[in-house]
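One chain of protein is taken out of this complex; the other chains stay put.
Labels for the chains are A and B, by order of writing; each one numbers its residues from 1.
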Amino acid sequence: MIENIKERLKDKIKEIKIHNERRVYLTIDRKDLKDVVNIIFNELGARYQIVTGIENFDKFELLYHFSFDKQGLIISLRTFLDKENPEIESLTSIIPGISYIEREVWELLGINFIGHPNLKHFLLREDWPENLYPLRKGVKKDGRK
Amino acid sequence: MVENRKVIVPIGPYHPLLEEPEYFQLYCDGEEVVDAEWIAGYNHRGIEKLSESKHYDQVTFLVERICGICSTSHPIAYCNSIEDLCGIEIPERAKYIRSIIGELERLHSHLLWVGLAGHFLGYNTVFMWAWKYREPILDMFEMITGNRNHYAMLRIGGVRRDIEDEDVPILKKTLSEIKDKVKMLTEAVLDDPVLSARLKGVGILTKDDIKNYGAVGPVARASGVDIDVRRDDPYAAYNLVEWKVITTENGDVFDKAVVRLLECFESIKIIEQCLDAIYGKKGEIWKEVREIIEGEGIGHHEAPRGEVFHYVRSDGNTTSPVRHKIRAPSYVNIPTFKASCIGETISDVCIILAGVDPCYCCTERIAVYDKDKNKKVYDFDQLIKKSIEKTEKIKKELGKEGKLWKHLL
Partner (left out) sequence: MSLKLKALKKSLWVYHVSGGSCNNCDIEILDLLTPRFDVERFGIILAASPRHADVLLCTGIVNKKCVERVKEVYQQTPKPCVVVAVGTCSCSGGIFRDGYQMAGPLDKIIPVDVYIPGCPPKPESIIAGIVKFLKELK
């Protein structure tokens, strides 16, 4: 399966990290994300699991987790975003179910999803202070900067 | 969605039978539901952030408190992710004990669902039965772990407590008693003509819907999608015992009930085999883990409601995770209401929402809006009442009482 994915994606993969035979992390460019997800989700038939957003020292990182259940394999697509203006294309047109997690990543981490139809507060209050993203490293666990 | 139709509803009657606060808005045209929205966050506690300030061992207890019904599923998935990160193989006895706890939890959770589903339909007998038969399972938990819920059995590298040999025969005896009762309950529910009329063909999810929303667990298996983490990516002792994955084809609420009830028997089978395997043997129950190396790990577990997913990243220096992502099964199962509720009548929506088993709670704050008048028409109590009325009507139309009632006479 890993070979098959490698062949289909070819040069879109910038880095491949095989943790073990069931956990594989692929680094891709954020411009290629839509194409890559289209191939993995629609053509190879993976099951969408979830999106993880992480704040690193110099970059934001998004991990899109997909599972191939027949092989028990989890593929994680890793993309990096700029710290100043983190934004990425929304995948709601490909995977309808991804809408809620994109809203969550937006409100907890402040990553903008371009083309998301309904980017509003989901878990937090409507009057939550702007530019206060609780999962960012600069914010304390009690929600203060 | 038309913006002016949005009305902020008072929290409304909390229904005594539903717990966690969740909030759905249904937009209706007459009896038919035309659109629906899910508003969450009444239960958000910021666990992912808290986890970044806790020690790796403390996180096990924190994730246990995500959900009271699946309170061992999250620790299992979390420990799986740490063990994946460090490449730890746990002792065999610990594997069996993990499976026993996991399956006991599935048993009590599925019985809980059957009971509540019965209540939603106006079958309070099923509710009382199922909850009565659930009690011995909680007693078994108390015997093994010392608490009825929140068992604190898991630790990174193994389990905290052993199952003593003298407990095993008592556990097996209780299990065989439960098996008979679950069998009786299953036959009563599945043969009942009223329940068939009420549940068959309601809230159908197709294979495409399952794929689009990424639904997991019994919801997916009822639609014929053959996925189960226990078999696909084996962990604990699931590859050491004999069992099979239950699937059905229709994807309606009736099939979801069938899948859950039949899974109870598979769970009993797994527990019996695991108890046999540990009986009369001694062995390590945990392996010491001295450091969490730098890296990232993914662990998942098939909870009663579907796949629980945990992602942990460690930087190798600190004692807390750098990032801990948690995804509960209801997170992907609840959005399927967009596919299953629309076009159905209001009286069916209640059981469709309950059909995905949204931790029982998510159905709580339902308010139904009339499309033209822009005001609240039904609250959840009235919805349940409407649902009960429909059951009564079908009962009259069928002209005979179901088998369920014959058991009582």
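In this section, contacts are C-beta pairs under 8 Å (C-beta built on N, C-alpha and C of every residue); 3 or more make two chains touch, one makes a residue touch a chain.
As the structure is a prediction and not an experimental result, all values here were calculated from the model.
Peer 1: Please work out which displayed chains the absent chain touches and list them by label.
Peer 2: Among the chains that are shown, those touched by the missing chain are A, B.
Peer 1: Determine which one of B:E135, B:D315 or B:E389 touches the chain that has been left out.
Peer 2: Checking each option in B:E135, B:D315 or B:E389, the one touching the absent chain turns out to be B:E135.
Peer 1: Which is it among A:G97, A:G110 or A:P134 that touches the chain not included here?
Peer 2: Hidden-chain contact among the options goes to A:P134.
Peer 1: By the contact definition given up top, give the residues of chain A that touch the hidden chain.
Peer 2: 123-125, 134, 139, 141-143
Peer 1: Identify the residues of chain B touching the omitted chain, counting contacts across the whole complex.
Peer 2: Residues touching the hidden chain, for chain B, are 10-11, 13-17, 19-21, 41-47, 49-50, 53, 61-62, 65-69, 71, 112, 127-128, 131-132, 135, 148-150, 359-361, 381.
By definition in this document, only the chains that are shown with their structure count from here on.
Peer 1: From the C-alpha centre of chain A to that of chain B, how far is it in Å?
Peer 2: For chain A versus chain B, the centre distance works out to 26 Å.
Peer 1: Please name which positions on chain A make contact with chain B in the complex.
Peer 2: Spelled out, the residues of chain A in touch with chain B are 19-20, 22-23, 25, 45, 47-50, 52, 54, 63, 65, 69-72, 74, 76, 95-97, 99-101, 108, 121-125, 134-135, 141, 143.
Peer 1: Provide the residue numbers of chain B that touch chain A in the complex, in ascending order.
Peer 2: The contact residues of chain B facing chain A are 38-41, 44, 46, 48-50, 52-53, 84, 87, 211-216, 227, 232-234, 295-298, 300, 307, 309, 311, 313, 322-323, 325, 327, 331-332, 335, 338.
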